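Here the complex is missing one protein chain, while the rest keep their positions.
Chain nomenclature is as follows: A, B and C, assigned in order of appearance, with residue numbering initiated at 1 for each chain independently.
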Amino acid sequence: MTIRLAIIGAGIMGADHARIFANDIPGTSLSVICDASEARAREIAKVTGAADIATDPHASIKRQDVDAVLIASPDATHADLTLACIAAGKPVLCEKPLAPTTGECQRIIEAEVAAGRQLVQVGYMRRFDPAYTEMKAALDGGTLGRAIMMHNFHRNVEVPPWFTGAMAITNSAPHEFDAARFVLGADIRSISASQPRRTDDLVAPVVMILRTTDDQLVTIEVNNNAAYGYDVRGELVGERASVTLGAPVWSRTHANFGATETYAADWRPRFADAYRLQNHAFVRFVETGQPSAVAANAWDGMLSTLIADKGCEALASGATVSIETPDAPELYKTA
Amino acid sequence: MTIRLAIIGAGIMGADHARIFANDIPGTSLSVICDASEARAREIAKVTGAADIATDPHASIKRQDVDAVLIASPDATHADLTLACIAAGKPVLCEKPLAPTTGECQRIIEAEVAAGRQLVQVGYMRRFDPAYTEMKAALDGGTLGRAIMMHNFHRNVEVPPWFTGAMAITNSAPHEFDAARFVLGADIRSISASQPRRTDDLVAPVVMILRTTDDQLVTIEVNNNAAYGYDVRGELVGERASVTLGAPVWSRTHANFGATETYAADWRPRFADAYRLQNHAFVRFVETGQPSAVAANAWDGMLSTLIADKGCEALASGATVSIETPDAPELYKTA
Amino acid sequence: MTIRLAIIGAGIMGADHARIFANDIPGTSLSVICDASEARAREIAKVTGAADIATDPHASIKRQDVDAVLIASPDATHADLTLACIAAGKPVLCEKPLAPTTGECQRIIEAEVAAGRQLVQVGYMRRFDPAYTEMKAALDGGTLGRAIMMHNFHRNVEVPPWFTGAMAITNSAPHEFDAARFVLGADIRSISASQPRRTDDLVAPVVMILRTTDDQLVTIEVNNNAAYGYDVRGELVGERASVTLGAPVWSRTHANFGATETYAADWRPRFADAYRLQNHAFVRFVETGQPSAVAANAWDGMLSTLIADKGCEALASGATVSIETPDAPELYKTA
Partner (left out) sequence: MTIRLAIIGAGIMGADHARIFANDIPGTSLSVICDASEARAREIAKVTGAADIATDPHASIKRQDVDAVLIASPDATHADLTLACIAAGKPVLCEKPLAPTTGECQRIIEAEVAAGRQLVQVGYMRRFDPAYTEMKAALDGGTLGRAIMMHNFHRNVEVPPWFTGAMAITNSAPHEFDAARFVLGADIRSISASQPRRTDDLVAPVVMILRTTDDQLVTIEVNNNAAYGYDVRGELVGERASVTLGAPVWSRTHANFGATETYAADWRPRFADAYRLQNHAFVRFVETGQPSAVAANAWDGMLSTLIADKGCEALASGATVSIETPDAPELYKTA
């Protein structure tokens, strides 16, 4: 049985997903690439062998030859399109964020609860990254003792001058929020945020401290103009030991009085395995109807948006902001 | 168009290949798993969703529903089965070695030359490993200047007591022979081999020095009873700089007064990407009829067997043995 | 000219200093080892070849055969003894902290100002550590662009159950406060502090965020029960690049499916070079009357105590506490 997919949005992320499905995920076919730009849709359809192109996402979702949907359109459209997938009874892998506001996320959750089954997987792909997998396994295996802190560093090469600290929290930090919740198995109870000063027009890093419901501390640095390369680091500190994230380093060059390992310009080499494994898990979800135990669901997606909201409030006010995590509907509770 | 495959041999390597095709290589289907043990074939067919099983490799190769063949049966059968694939006009990815004797390799080459086109790809998967790829790119990009030496270390956890130094040269070292030829773009002109003494019944490491036709030196240590883990290291030394192979290290544990990165027990985690990329390349070869520019062909396979032969001679005699590389048929010459 | 020293306090630090002077610093002799325990003083005098022992620190400081003084007695005695050194006109290297209260530090500063010359060097030895030296050189050399953040991690194996979070701030963190001021060349303007929860009786880590007068952010984790080893890490993040502290790793063991680098049980192997270089600098100071441009002076010592005070206040209140750095007397201003 081949899973027939609609790719909604053919920007960087959508094109990447289309390529991943076409090149690396047996058992899938691309029925349609849908993008506001027909030219863009056509280009991606060509390189991925997709059967058709479209510009209307709602129509694409409803197509008979579409079993499941990948949403990588602009963030503001995520809720609307995800709701359309739920309405159509079609499993959907929605790129992060699930939606930019908790209100929209809440509507998705209500729709899913009403549908009586999970249909939504959210693209927090780090849960499938081998480094986080090993980190979580070290914790679950008892090596560390109880986890007490997690340190997270998220560095991009650069973002445009119009990028703001709030955007660092809503666009980049949710990966860290989700990773912390996933690894620690706890919710976030409070957040504070501050920024140093840069001397140019670019957004300065944002440093956050979060406290979990198990009274663990999570530090997060989001540095969107780190300049030197794409670099994600992390450490989980337990009462007895600690584990740090690695990254695939395939070679080391010894030249000009230095031994150098390279950084990539963006996230793709670092998280190639994670995206591949995530999309595999989505296909199994579609095949079995059973949501992945690892993947982020709509509830996880809502919480990352909620934490980001509170993080923006914390950054604006300079104060530590409390986060009240609502009770999860039964649908999202694991046995 | 789906490539329909026969997997010949369902031992460790054959089962791995079947899983790789089933899980990671879109555009392929497994028509038949063939193994001397019907039970074994059945088991692997079940986990990979293969359509059929068989115990007769020749019949399997000839099947109408088979477009291409993966050979992972015992080494002694490689030549016979590869010749059968050539006779059937079906592309074949043959696990290393192409054949245990140069005579057999020569017959394969003659058959391919007679067929007028390449049909054979040999499973020297390291050519697709990202570490070797970066090493070769550093050389080709000019960072190193001219290459003058290559150091190679191949370490397995253990082999049984009946394993010999000659087997280290014929079973393990061919990966190093092929990697050296691939990275350096040169042929091997001589080889010497020696062993230290172990105090137990296990085979001691074999240390080899090879000289290329460009007067480069290649050192190889094959340590099949390294005990501590599966570990492949390498360095390419140029006149101006050097590049060392890395390996994916996904996490580091800080515990008990040590910071530890783990070794796997066998080659699979280390070369998972290489196998996947190699098998992708094979599928493109089948689709296009155009052999991969990266993959080892029958000529490469023959040369690794030839070098291994001479290495065994060198180990037995204690002397440096010359290697006369014959002229490659036109079929194997790249423009 | 030999510098004749009095060592006040023969506990772990005092004994270490006595050994460093005796074994590694030519041009010095130990006139007296002074400790409340005569037996302890005698033991250390024996292993270091000190000429005499004593139990009265004031008398020791005043001796004719003492040119300079090393204070490593209990923290509560530092101010009193440092003042005695100033009164005697004898240069003093005082172990950190200069004094536990800013009031005492202030009296020392007043005495030094009254004396019209610097006599006090404070034992913040990290300023001489090659790792911090390279970090600061990277900043001063322009590699990083302007510094915007500094991350600091201070981990001990364990402390007794009676150790508190406030003690983590007053005993361990001053090293980080001083290193941040030294590397960044800025003062601290505010501090906040929080702790996760441990499940045993041991003190949990303290996480602090400091803001400098140049609007840089400094994060500090002090984890006194890290269990796995003595581990100091740090990173200086600039607008264009970043530099992380290394540590001397002399070997790597490949055994039991792991590659392991060891951690020491305490600070001595990590900072052996720093102590040696610091004490060398003190001797030059004594010889020339010219205070080291690198070493911490009384003003630096006072500021670390002040920051620690405010850190304790921040930890107790949960709020961010402002720090008003007073104007430095002329004596401490560098041209």
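By definition in this document, contacts are C-beta pairs under 8 Å (C-beta built on N, C-alpha and C of every residue); 3 or more make two chains touch, one makes a residue touch a chain.
This is a predicted model, so every value here is computed, not measured.
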Review point. Taking the entire complex into account, which one of B:156, B:225 or B:279 touches the absent chain?
Key: B:225
Practice item. Please pick, from C:64, C:251 or C:334, the residue that touches the omitted chain in the full complex. Key: C:251
Point to revise | Given C:241, C:264 or C:331, the one touching the chain that is not displayed | key: C:241
Revision key, fill the gap. Absent-chain interface residues of chain A come out as 227-229, 231, 254-265
Check your understanding: What is the set of chain B residues that contact the non-displayed chain in the whole complex?
Key -> 145-146, 148-149, 151, 192, 194-200, 204-205, 207, 209, 211, 214-217, 219, 221, 223, 225-228, 237, 239-242, 318, 320
Exercise for review: Extract the touching residues of chain C with respect to the undisplayed chain.
Suggested key: 22-28, 130-131, 133-135, 138, 143-144, 240-256, 261, 280
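One rule holds for everything that comes next: only the chains that are shown with their structure count from here on.
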Review point. Could you name the chain whose CA centroid falls nearest to the centroid of all protein CA atoms?
Key: A
Check your understanding: How big is the gap, in whole Å, between where the Cα atoms of chain A centre and where those of chain C centre?
Key -> 43
Revision key, fill the gap. Separation of the C-alpha centres, chain B versus chain C, in whole Å, is 57
Point to revise | chain C residues counted as touching two or more neighbouring chains | key: 227-228
